[in-house]
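With one protein chain held back, the other chains of the complex are shown just where they sit.
Showing chain A:
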Amino acid sequence: MLSKLLLPHYLQKIGWLILVPFSLLLFSNNYFDFNFSFLEFEVREGGLFEDAKENFTNELALIGVFVSLFLIAFSREKEEDEYIQKLRLDSLLLAFYANTFILIIGTLVFYGFGYLEFMGYNMFTIQLIFILRFRWVLFQQKKYVLAL
């Protein structure tokens, strides 16, 4: 009866482990122009306005963060059961609601100058809100159960 689409539990730990370096990389790439020189490739013929080389540090960091959030969000819990799956579904729904809400607010507020940056951050809201809500409810439950 349980969903078989979830990843094995150990991938959750790996997700948390790689989230830290990739987030740091994304942050330093975005705000301090940090680039790995070995990720620079010639991708096109250079022209007057375009450099022939492209650095892929940014792409690596973004994909890294996506993958780590994905691993954290969608790997099985140690004790996965129907109640946990209901929590999962509820949290996913809440994350989608929040994402739509933020999207509407952001479009009203940031349309124009900062819109691209806003959308860039907004790419992570579904995963982040899902993880935060799901973890929070589980944490509260565990605390309550342990107190009994």
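Heads up, the rule we're going with is that a contact is a pair of C-beta atoms (placed from the backbone, for glycine too) under 8 Å apart; a residue touches a chain by one contact, two chains touch by 3 or more; residues count from 1.
The rule we apply is simple: contacts and distances are computed from a predicted model.
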**Fill in**
Among "Spermidine/putrescine import ATP-binding protein PotA", "Tripartite tricarboxylate transporter permease", "Putative transcriptional regulator" or "Rod shape-determining protein MreD", the omitted chain is listed in UniProt as "Putative transcriptional regulator"
**Item:** Of A:Leu5, A:Leu48, A:Leu108 or A:Val145, the one touching the omitted chain in the full complex
**Value:** A:Val145
**Touch residues of chain A, complete complex, unshown partner** = 1, 77, 79, 81-84, 86, 138, 141-142, 144-145, 148
